[in-house]
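And then chain A:
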Amino acid sequence: MKVLMKLSGIAVVIAALTVAVFGAGTGSAKMKATKASSFKLGVVTDIGGLNDHGFNHLAYLGLKEAEKQLHIQGEVIPTSSASDYVANLTTAAQHGDNLVVAVGFDFATPLVTVAQAFPNTKFAIIDYDASTILNPKTKKPFKNIEGLDFLSQQSGYLVGYLSGLISKAKHYTTISSVGGQKIPSVDSYIAGYQAGGKAADPKLKFLNAYSNDFADQAKCETIANNQIAQGSKIVFQVAGGCGLGALQAAKQKHAWGIGVDADQGYLGNYVLTSALKKVDVAVVQATRDLMHGKFYGGGNIINSVKTGGAGYGRLNSVAKPYAAQLQKVLGEIKSGKIKNIPTKVK
Partner candidate 1 sequence: MSSPGRLRRAGRGALIPLITVVLAFIAGGLVVLFTGHDPFRTYGAIFDGTGLNYLFPWVGGNTRTIAGFDLQQTLLNAAPLILTGLSVAFAFRVGLFNIGSQGQYTVGAVMAVWIGSIFPNMEPVLHIVLAIAAAAVMGAVWAAVAGWLRAVVGTHEVISTIMLNWIAIWVANYLFQAGGPLQSRSQAGNPVSNTIVSNAHLPVIWGNPLLQGLDAGIFISLAAAVAFWALMNRSTLGYEIRAVGHSPDAARAAGISIARSYVTTMAICGVFAGLAAAVDVLGWEFQLSTGDIATSQVGFLGIAVALLGRNTAIGTVFAALLFGALETGTSVRALNSNVFNPELASQLTLIIEGLVVLLVSTDLIAVRLLGLPAKLGWGRPEQTTEGQPPGAADEAAPDPTEALRPEPSL
Partner candidate 2 sequence: MTKRFGPVVANDRVDFDLRAGEVHALLGENGAGKSTLMSVLYGLYSPTAGEIHVDGKPVRINSPSDAIALGIGMVHQHFMFIPVMTIAENIVLGSEPVRSGLPLGILDRGTARRRVRELSDRYGLAIDPDARIEDVSVGMQQRVEILRALYRNARILVLDEPTAVLTAQEITELMTVIRRLKEDGTAIIFISHKLGEVLEVADRVTVLRRGRSMGTVPCAGATEQSLARMVVGRDVIFRLDKQAATPGEPILEVSDLHVMDDRGLEAVRGATLSVRAGEIVALAGVDGNGQTELVEAITGIRHPAAGRITVDGTDITGRGVRAADSAGIAHIAQDRRRVGLVLPFTLAENLGLRGYRKPPLSRFGWLNPKAFTALAGRLLSAFDVRGGDADAPAAALSGGNQQKLCIAREIDSDPRLLVAHQPTRGLDVGAIEFVHGRLIEQRDAGKGVLLVSLESEEVRSLADRILVIYEGRIVAEFPPDATEEQLGIAMTGGALTAGTVTAA
């Protein structure tokens, strides 16, 4: 958590300083803050809960961040069972939240009814294409739902490219990935990872498997151990909390690990880097946009390397020497020189 704070480091410091300076200097800043605080932001997590070291946690950080930067009132409502989906969205709307962020695809169907009941509340759904959520009456996308989509394949490509470079230098033949479930948001990471790896080292072999679980570390550990036994030297986890087990396996078997979603470099030097999905940045951005009257109802905000919503995390000592090359690739993705990164795993 502390590390993640650092991750969004500069922004936090700047925001804090701004508040401190203005708050101490003049009374008008306080006025401003009070005025802005009538805006309410709600975050409804999925069943993973607040401490999932990923997704939900990042959304929560985004909310905290928005409270600091934008002086809004935030509330977070964790979900503990399926019967909470509609109820939690409803409660957030009843509380008068201007923007309700729903974390994950599980909310796609519940949103259909809640968005109908609260046409004046704006909803954002993370990792889901809002243009496919249709109002059953009009058969058209909802005007009050926007999607916060991530081009995770870009993050995957970057960490894959790094892996390829290291493999070439160290004569690794095989690298691998552990997915939590075969779903688009996981597969886009893995597809990008493989494409990036191939680009840096065309002879590289890839292993990939799914744990069908996002929580149980033991399952991912078993899978990673198998992959390492088959010669994998780098394990990319795309399985949330379960994936921490995959990183654990890498640590024990002296292989390298790559984190996902949040920066997991804090786990130790055996983590080369992490493929980032900056849900926190996306939440702050969506909030800021709506405060300025911008809302992409029925459409999506695409978070990419370009917007700062995707990228890679801290590089460890082995990865550091390749920082310049990675920056170059990042620039090429941004500029569109590298495009059409695959999103589907063959």
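On how the list was made: all candidates are chains of the complex that A comes from, given by their letters.
To be clear about the criterion, a contact is a pair of C-beta atoms (placed from the backbone, for glycine too) under 8 Å apart; a residue touches a chain by one contact, two chains touch by 3 or more; residues count from 1.
This structure is a prediction, so every number in the text was calculated from the model and none was measured.
K.L.:
Of the numbered candidates 1 or 2, which one touches chain A within this complex?
P.N.:
1
K.L.:
Over in the complex, which chain A residues touch candidate 1? Could you list them?
P.N.:
46-47, 49-50, 75-78, 80-84, 86-88, 90-91, 94, 105-106, 108-109, 113-114, 116-117, 132, 181-184, 187, 212-214
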